[in-house]
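Below is the structure I would like to discuss, written out as structure tokens.
For this depiction, one protein chain was excluded, whereas all remaining protein chains were kept in their positions.
Labels for the chains are A, B and C, by order of writing; each one numbers its residues from 1.
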Amino acid sequence: MPGNSFGKILQLTSFGESHGKAIGGVIDGFPAGVDIDLDFVQKELERRRPGQSKWVTARQEPDKLEVLSGIFEGKSTGTPIGFLVWNKDQHSTDYSHLKKAYRPSHADFTYEKKYGLRDYRGGGRSSARETVSRVVAGAFAKMLLKEAGIEILAFVHSIGEVSLPGNYETPDLSKTEESPMRCPDKETTEKMLRLLEKTAKEGDTLGGTISCIAKNIPVGLGEPVFDKLHADLGKAMLSINAVKGFEIGSGFDGASMKGSEHNDLFVKKDDRITTKSNRSGGVQGGISNGSDIFFKVAFKPIATLMKSQLSVDADGNEVILEGKGRHDVTVVPRAVPIVEAMTALVLADHLLRNKLSDIKSIFQGR
Amino acid sequence: MPGNSFGKILQLTSFGESHGKAIGGVIDGFPAGVDIDLDFVQKELERRRPGQSKWVTARQEPDKLEVLSGIFEGKSTGTPIGFLVWNKDQHSTDYSHLKKAYRPSHADFTYEKKYGLRDYRGGGRSSARETVSRVVAGAFAKMLLKEAGIEILAFVHSIGEVSLPGNYETPDLSKTEESPMRCPDKETTEKMLRLLEKTAKEGDTLGGTISCIAKNIPVGLGEPVFDKLHADLGKAMLSINAVKGFEIGSGFDGASMKGSEHNDLFVKKDDRITTKSNRSGGVQGGISNGSDIFFKVAFKPIATLMKSQLSVDADGNEVILEGKGRHDVTVVPRAVPIVEAMTALVLADHLLRNKLSDIKSIFQGR
Amino acid sequence: MPGNSFGKILQLTSFGESHGKAIGGVIDGFPAGVDIDLDFVQKELERRRPGQSKWVTARQEPDKLEVLSGIFEGKSTGTPIGFLVWNKDQHSTDYSHLKKAYRPSHADFTYEKKYGLRDYRGGGRSSARETVSRVVAGAFAKMLLKEAGIEILAFVHSIGEVSLPGNYETPDLSKTEESPMRCPDKETTEKMLRLLEKTAKEGDTLGGTISCIAKNIPVGLGEPVFDKLHADLGKAMLSINAVKGFEIGSGFDGASMKGSEHNDLFVKKDDRITTKSNRSGGVQGGISNGSDIFFKVAFKPIATLMKSQLSVDADGNEVILEGKGRHDVTVVPRAVPIVEAMTALVLADHLLRNKLSDIKSIFQGR
Partner (left out) sequence: MPGNSFGKILQLTSFGESHGKAIGGVIDGFPAGVDIDLDFVQKELERRRPGQSKWVTARQEPDKLEVLSGIFEGKSTGTPIGFLVWNKDQHSTDYSHLKKAYRPSHADFTYEKKYGLRDYRGGGRSSARETVSRVVAGAFAKMLLKEAGIEILAFVHSIGEVSLPGNYETPDLSKTEESPMRCPDKETTEKMLRLLEKTAKEGDTLGGTISCIAKNIPVGLGEPVFDKLHADLGKAMLSINAVKGFEIGSGFDGASMKGSEHNDLFVKKDDRITTKSNRSGGVQGGISNGSDIFFKVAFKPIATLMKSQLSVDADGNEVILEGKGRHDVTVVPRAVPIVEAMTALVLADHLLRNKLSDIKSIFQGR
């Protein structure tokens, strides 16, 4: 049963393999009348491109967005937005050596067993190239969220063992895009770069963590009991390639705190009710409480190494996978716009869903 | 828009407030012809009951399951299984003091803002009493999984700062239910009990972590790209009250490992292909690979304290919430069957979904 | 895969067999803050009861609604509304002779083949008793539609070969409930009653047609391209037991008209744009145009006769099914509230869906 659609009202249906003709999708449920800035979408796409620094893969992928429907005279029309990005070089024969071999910690083995066959060229559907569709749809979602004033800012929190000091409130997020590591702290960025250089020489790879903050969130997003806001955020993040963990607010640290330390006390401030602390990460009872939403996502290291690895093929014979070509040491900086895109899709979907919670909101647009 | 249904093929739709007439639900998509053991369902329900030790709340809730449809002569009929558990004492007036006050780190504030009104009696829909429906549906899912040989074992990994040593492979899971803390290690259980006693005296509360292992998993569960198996597991866990974090396999630790340390190398063993290590947690590319699935879930401490807390009411006036009645110090041991139930719902749903992946499986039941 | 849920935003999930413990369901997505009149729901339920005249079955079914959740202090809370109606006499043994026999034009054969087993008592899930849940949910939907001024009026158009003269505009719909046949014309009612009397004597049964009109419909309900308003209405009607046909506006007659005869010309009237004629039945391009919605539904005659019929059993042996007990000659009058209920569910769902079509509506409640 299909799993290529995301969202209940604002819905992305995605398609495409890394070495097929194109990556694309359909965004349905996008309201009519929103001003559409396709340059912004293209820029978001470029943020996920490789080749942004010497530490990320040099393979050129000129990802030019083509929108096929749903926009008329600069505005969304309420009809589905079909889009695609053509793949280049899909006829390359680089991947024939993978026809039968199962790369360690890749999806080769599981796809083949699930489907009875697999498109072995560059990971096929399991390639992170699929996230092109997420970033495009996320950019549309951001345009919708902008109408409500909502802003999303993700950044690299750690690479390998090099981590930002302190917690989410510290960094100056206006600096994120200045850093080649998308880490808002200059000193940490330097350390990360040194670690990357060292790891590249070893032919090895690194994972890391990304933090994400969403600001100006209205109270009320999230649908009890199963579609809690952080449950949908968690699913969104865990659906991104290489993600192994998700925590919101105090997260795993919160598990070792006492209730009296952890509770966020309500206070009245500037004529509205808010909380003193924000260990909840902006979500209480599965519903946004108006504070910043913040969460952290763990990415495992890239499975493709530049050194050789032992594996088996479909017949169970041992094979040696040589590290060839030129690969990323880490995907974490490139994943920042993907984390933002998936966050935007969840928040925009819940913004729409929440409009139907209450009869006053429905008839009076409260 | 509704958020009270879970699952795509095997689907639970849940209803009920803590002090309404009943908690219940409808299980749809449950295949016909499965032998139904209602005593087993009742036993699962009893595992989530309070009052199982002196450290958990003494309020008696004799949760007697009533199944209303979908079973005939001891077998499922393929029609929806309606069920309920009556609430006792729903006319109690204990909660009038909460009519206007917002309890810290509860859902009072967010529900009221979202819906314009709220059932303030005991948390209403936001109460963990709602998990009764999850446990019932999870028990049905376990009966279905049993047909495929799949087994699910969750246990308490830590309470506050007291944690099991080592990783998931260590504990002898046959001991879990013997421990009042549902922790399979005797010594750790003792430490946890001492911590609970101390914390109870302080009028404070504790969180903790639960680990869950699923065994005998067929290769192929999980649907790329959004409904990856661990993404659906993560959503399921994060939808449980008080959960703040989820990690699968190496999880957050994996983010600081190198690729060469993290990769699970394929080997041939006993004529089937498997992996030497299992840092993937049994899921690769979003699809189960036949190894044990294991993940960990973080629960924040209970927000209701036995000591008084400062808060505000709907008008923004300061109020003092007195700690009264008798409350749990921690819910973590009681959450073990809930974690298992949600795991069972996800795995059973994906077991069914996977049957439609491949034309051979469809026509030959492969 | 389950088929017991109806609606995308306002969603009914239904359960129950005719001789199980109860019929019930869960209404999810019902907005908070709507005044709930449970007496009205009970009255709607009574409209579908048998025993309303001597021509419909005498079996007493005192269908007392029990609402289990989702309402607090007389208002909907935005949480799911669980409800049930207990079945009486579910332990009757009247149906043992049907254990193996397949009644002609019933669902005995198809259920048994689909599911491998069946609850043979009174049709089980395939019984029209299942429509209790539809009527309850429809009554809730009507309360929601009332907030938008929408009104739904169904009536019997024909029984067997006795039909109302003229088209939908003729009848005075305030007279429908006065007629024992729910036919708004006195003379036609008399003819229908005479036909029923004659047919009852023959031990035979009758079908008929129901027309339905919905008034005060806002422009904009219906979602291109698959969820056109009349497509969802058609599905709703065809999902009711014994329905074999659906037509909207000019319907099958329209197929033999010329374009110049059929087109509804736009005119300006009382400062709004409307159409001179209404052959579209109030829906154009799948979207309501503000005119009355009207459609017609065909019901086949009841399959259970009072005379004996030849059939086969599960082993293929010939069996004679004796007409026993006392049965309806026609269900058509009792189906009027069911047609209304399903119409209400579709319109309420689309009323909510339409609120999200356009950014102005979303943020300004236009």
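Keep in mind that, in the parts below, contacts are C-beta pairs under 8 Å (C-beta built on N, C-alpha and C of every residue); 3 or more make two chains touch, one makes a residue touch a chain.
Just so it is clear, the model here is predicted, and its values are computed rather than measured.
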Seminar exercise, completed: The one of A:N4, A:T188, A:N263 or A:T330 in touch with the missing chain is A:N4
Problem set entry | Residue among B:K43, B:R194, B:K307 or B:K360 touching the omitted chain | B:K360
For this session: Give the residue, chosen from A:R49, A:R125 or A:H327, that touches the chain omitted from the document.
Result: A:R125
For this session: Using the definition of touch stated at the top, determine which of A:Y115, A:F155 or A:F299 touches the missing chain.
Result: A:Y115
Seminar exercise, completed: It is residues of chain B that touch the chain not shown, namely 1, 9, 29, 31-34, 76, 78-79, 144, 147-148, 224, 352, 355-366
For this session: Could I get the residues of chain A that touch the absent chain, sorted low to high?
Result: 1-2, 4-5, 9, 11, 13-17, 20-26, 28-29, 32-33, 66-70, 72-73, 75, 77-82, 84, 114-119, 124-125, 352
Seminar exercise, completed: For chain C, residues touching the missing partner are 1-6, 8-9, 14, 102, 104-107, 109-111, 113-116, 125-126, 130, 158, 160-161, 199, 202, 204-209, 219-220, 222-228, 230-232, 234-239, 244-252, 254-268, 271, 273, 275, 279-281, 284-289, 298-305, 307, 309-312, 316, 352-354, 356-361
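In the analysis below, only the chains that are shown with their structure count from here on.
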For this session: Sort the other chains by how far their Cα centres are from that of chain B and give me the top one.
Result: C
For this session: Mind checking the centre-to-centre distance between chain B and chain C? Centres are C-alpha means, answer in whole Å.
Result: 39
For this session: Measure off the straight-line distance from the CA centroid of chain A to the CA centroid of chain B, and report it in whole Å.
Result: 26
Seminar exercise, completed: Multi-partner residues in chain B (2 or more other chains touched) are 1-2, 4-5, 9, 14, 114-116, 125, 352
